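Heads up, one of the protein chains got dropped from this complex, but the rest are sitting where they should.
Chain nomenclature is as follows: A and B, assigned in order of appearance, with residue numbering initiated at 1 for each chain independently.
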């Protein structure tokens, strides 16, 4: 009997040992967070997440004076890898839509100091809350018209620091990852600041205020130009009705943004106002443009958009509470004014869009969208003469998005 | 003694608990299916498969009156990801061969209804069994000449339903994923039906019959054209001897396909006949073209090609039964007739290929191929005047394919 007991103990110890062996520090385990693929090492030092994104769109253009081309598209085809090792994290994110490659988030960050993140590589400047919000998490199929002012990701350095109710960001950036300068000129330089605060932050509500500033010195010589332009809030047509054209003799430009967002339970309202001043040499007058938007979103099924203080944004995955998924209704008014009658006389057009949206999230990784857009363009909205102005038309568009 | 026993029990329970903890619903385990990488969650809801494909080719052209350029190529460099979450599955598949990006299978499907699959995104229309068969599973290095009629993947919606001995497919498609239309015209529309049945289906044999129909309305304006063309069944040369050139004034075209496949043990025979009618306006006469092929394949080592009723195809991985791998011999005759003497007088050439093939599969993920092709072109097979017609030549080509 004693022997049997000993045997039993030996077996148990052996099993425990076997199990312990499996729990070695550098061994990995995998988990899924509603369809995401994540690996972590037992010691917590290593983490690896796949961040795939599949976005499809289809659009119908109605009652337009121009030919806008009903059709379909692969909106985004994104393969992102997010490795972490100890205090170091990184992102390797490539887009393949349109059968073209674009290096997107491509950086290394150090997070070893408390409430501080230092980043080097290709990443977004922060001139607008909507721009900072990942395309996975935006409420409408496209960002609002004022996004015309948002710069693309650029290669640079930035620092972000935050407390419980605030966040500050500063960065300096060079060129976009894909630019290859053949002219021999030095790269453009972008300086960027953003500050966000939360005067109100409760379990079920928040009030977010933000201010952002950007200063850009473009490449000298033939590169001293800037152009602001925008499609209506639909990506399948190629028609950028609103466009300043290439503004020449540019010394620099300054960009300012004000942000407001507030949520109570499943209801979110968000608004931004952005204005730009382009400074020019050769006695050319400065140019001024602005844009704004406001939207409201309501989850009929009760979910709420999470607030992320480390990023200064109301964004994140929506985990449906019911088996049928989450339903969201939303409406947005946005306006972009590229007419500068007062100073430079550049008349790039003024347009406004009213968008009604319905989203269905069968699970946290999948979203189907319908957007109906009422477009209102003034007579200068001709894309520099390519299109008939004063074109007021409607768009019905459908979207599908998978995060994996 | 009792204490020792209690201790023993506690240890066992602890071990069991530890094991149970590992079996949490959202935890993943990995398996390999002969070289493939697959992750599944413990609750079976999540599945993730990597679908990589590496294809290399080398070809020698003999006794040609034209210069065809012996050489090598990366035939396909495919990175595919196949995530599944509950009833939803998706594919994210990109090709990088030729140092260019092409978005391939890129869709989301719902499989929550019994024997029914609903798909949205970039995927193949089904006008031919050989086209539907993945390039991983085709018997010869290239598909047969009539594949000239097969449309590429397009963005669209489709439904497939099946029983034990039949399958029906219907789809409507827009443009290809990489097309960006600058003209403002509406996209082309493709309608597609396919029906397959299995009058005979046994353990060791099957008889497959199929019929497919496609109707295409091209883009209006400058896009109202169509062109059918084909290389010989070798991809390294760029010479498309057979070519209708751009046919203009096209209202629509209709495509018909008949399929037959039969297998007994390790022997498979397969044949298709495809014909096309191009409808034109401006009193232009219609144009008619056709093509067909037939092949036989024999696994000397006894393996057999699996039949997949959900896809309506005789295709799948070959798991060698012996340690030395599987050996396959195959022969194909194919013909493409792009001469339309009766109606439109378009003389795009008529060609036929006899291909002898030997395949070696060291394991299910790897295949080495040798193809010897006897090409017979008529005098109209000049690629629109670029090449010397009546060119009868031979091709010796080698292929290597890894699935991982």
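Criterion: a contact is a pair of C-beta atoms (placed from the backbone, for glycine too) under 8 Å apart; a residue touches a chain by one contact, two chains touch by 3 or more.
All values derive from a computational prediction rather than experimental measurement.
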{"item": "Contact residue for the chain not shown (choose from A:94, A:269 or A:358)", "value": "A:94"}
{"item": "Selected residue (touches chain absent from view) among B:68, B:287 or B:395", "value": "B:68"}
{"item": "Among B:24, B:87, B:100 or B:341, residue touching the chain not depicted", "value": "B:100"}
{"item": "Touching residues on chain A - with respect to the absent chain", "value": "1, 4-5, 7-8, 11-12, 14-15, 18-19, 22, 26-30, 39, 41, 45-46, 48, 79, 81, 83, 85-86, 88, 90, 92, 94, 100-103, 106-108, 120-122, 155-156, 174-175, 177-178, 180-187"}
{"item": "Interface residues of chain B (partner: the chain not displayed)", "value": "1-2, 5, 8-9, 12-13, 15-16, 19, 29-35, 37, 50, 52, 54, 56, 58, 66-74, 77, 79, 96-101, 237-239, 362-363, 365-366, 400, 402, 404"}
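Here is the rule we go by: only the chains that are shown with their structure count from here on.
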{"item": "Whole-Å gap separating chain A and chain B, where each centre is the average of the chain's CA atoms", "value": "36"}
